[in-house]
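Every protein chain except one is present and positioned as in the full complex.
Chain nomenclature is as follows: A and B, assigned in order of appearance, with residue numbering initiated at 1 for each chain independently.
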Amino acid sequence: MDWAFMTHYAPYFVNAGYMTVFISFFGVLLAVVLGLLCAAVEITRIPVLYQIVRAYIELSRNTPLLVQLYFLFFGLPKLGVVWSAETCAIIGLAFLGGSYMSEALRGGLEAVPTIQHESAQMLGFSKAQAFIHIILPQALSTAIPGVVANVIFLVKESSVVSAIALADVMYVTKDLIGMYYDTYESLTLLIITYLVILLPISIVGTLLERRFDYARR
Amino acid sequence: MTEQTEPTVQTEPTVQTGTAQPSGKNLEISHLVKQYANADRPVLDDITLTVPAGKVTVVLGPSGSGKSTLLRTVAGLEPIQGGEIALDGEVIASGKSGNAKSGRQQRSSDLRTRVGMVFQSYDLFPNKTVLGNITLAPTIVQKRPKADAEREALELLGRVGLADRKDAWPHELSGGQRQRVAICRALILHPEIMLFDEVTAALDPEMVREVLDVIVELADQGLTMMIVTHEMAFARAIADRIVLLDGGHIVEQSDDAERFFTDPASERAWQFLRTFQFKRHE
């Protein structure tokens, strides 16, 4: 191991890590919002919107992010839609993640037993009151493990954005290997960077699961 | 956690006698028909029945006789296709043929709080503590001050012997304790009638007693109640009026529980009661 090389290039990985976190953060945020909207449409089965959401979910789940990104970044400009690489990456992650988040959240909502709706009704709650105070907390509790798994999945998927020239962790690694042939050092830094980003998410996820596990007991 | 925090609160369910003050209202069911969309015959067919104020009406019957469905129609959880249900003279449900699809009926929040119900399966809100479960509806639906709701909740918990469990989570309680909390949660809204749908059916035998004792206490206080149960000894002790359902029809009605259990009028009632007796064949 060439320690001098590693300490010299570590800051590059810190910056690249920021890029990965930046893209992932906004991608995940949009994915959760999109997922909630889709889950709501799926449960209420609003005509037309329901069919659109189903089609979106199938397209999103059955195509690779890389191809989605190439289409957004290289294809869409031909239609006059020109987005920066960052925007494409965030939209791509949200497009991919929305369907996964929707499935997790819908699963949580559907897992709330009918009797909970019925008792809420018998106690006089309006639909909105019952949803906010009784149904949603239980649904989120059930959905947490799925949502956390999706967050980790999306951060990992973000490694693909190097393909549209965003200087994320993968991009820097490939650059260093190409320039200096210090393969081990670069790969070690790559592994460390992803561990530093992903392990805390995984740990926080486990803590959240424990804290809000009332609907699963 | 389980420390006794309120020394003034009694921990055993007690029977308060002498304070009997009929606190409920009459419930009148007339010619009620309940039919599901794809069924060839109704679950409930032309049921006419009075649940008198301040009295306990026990509904008995084999499984599938429609007794739980009857409670659910009163509760507004099932729309009815014929007849009507009136509470204190006010029609709260009337039959419309055609709306046969299952689903909850549209009822005002205010009306729903007038009918209390406890279910067979535990239905406490898992995301709320015992106190949170009981105070949620009074504070959110009835907009009562939180302190007021909590004071009454503690009083109710004391009456069912659970004051020391006020901060427990539902999953930390036994089945019997959960059902007692569910009863408090319904009582705090001061319902005019309480419906109990086989509330002890899912309990271990040794927990049945603690729940039934609470219901007996409520009966002594003159709360109007409609009870579906499989506990024959309990039914015999508590009932002012017994209704036997079979195949969606009322086969026998009696205001003398003792008589019903020892010398029922109908052959069907004999048959039904015999299913609870066992004899070795010589």
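Rule of thumb we're sticking to: a contact is a pair of C-beta atoms (placed from the backbone, for glycine too) under 8 Å apart; a residue touches a chain by one contact, two chains touch by 3 or more.
One rule holds for everything that comes next: contacts and distances are computed from a predicted model.
Would you kindly match the missing chain to its UniProt protein name, picking from "Gas vesicle structural protein", "Amino acid ABC transporter permease", "Homoserine O-succinyltransferase" or "RnfABCDGE type electron transport complex subunit D"?
"Amino acid ABC transporter permease"
From the touch rule at the top of the page, work out which displayed chains the omitted chain touches.
Counting the whole assembly, the omitted chain is in touch with A.
Can you tell me which of A:L76, A:I115, A:L136 or A:L208 touches the chain that was removed from the display?
In the complete complex, the chain left out is touched by residue A:L76.
Looking at the full complex, which residue from A:L59, A:I132, A:A165 or A:V204 touches the chain that isn't shown here?
A:L59
Go through subunit A and note every residue touching the omitted chain.
Contacting residues on subunit A, toward the hidden partner: 58-59, 61-68, 70-71, 74-79, 152, 155-160, 162-163, 169-170, 173-174, 177, 183-184, 186-187, 190-191, 194-195, 198-199, 202.
Note that only the chains that are shown with their structure count from here on.
Taking each chain's centre as the mean position of its Cα atoms, how many Å separate subunit A from subunit B?
47
So in the complex, the part of subunit B that touches subunit A is made up of which residues?
75-77, 104, 109-110, 112-113, 115-117, 119, 121, 123, 125-127, 136-137, 140-142, 169-171, 182, 185-186, 189
Where on subunit A is subunit B touching in the complex?
113, 115-126, 129, 133-134, 137-138, 141, 214-215, 217
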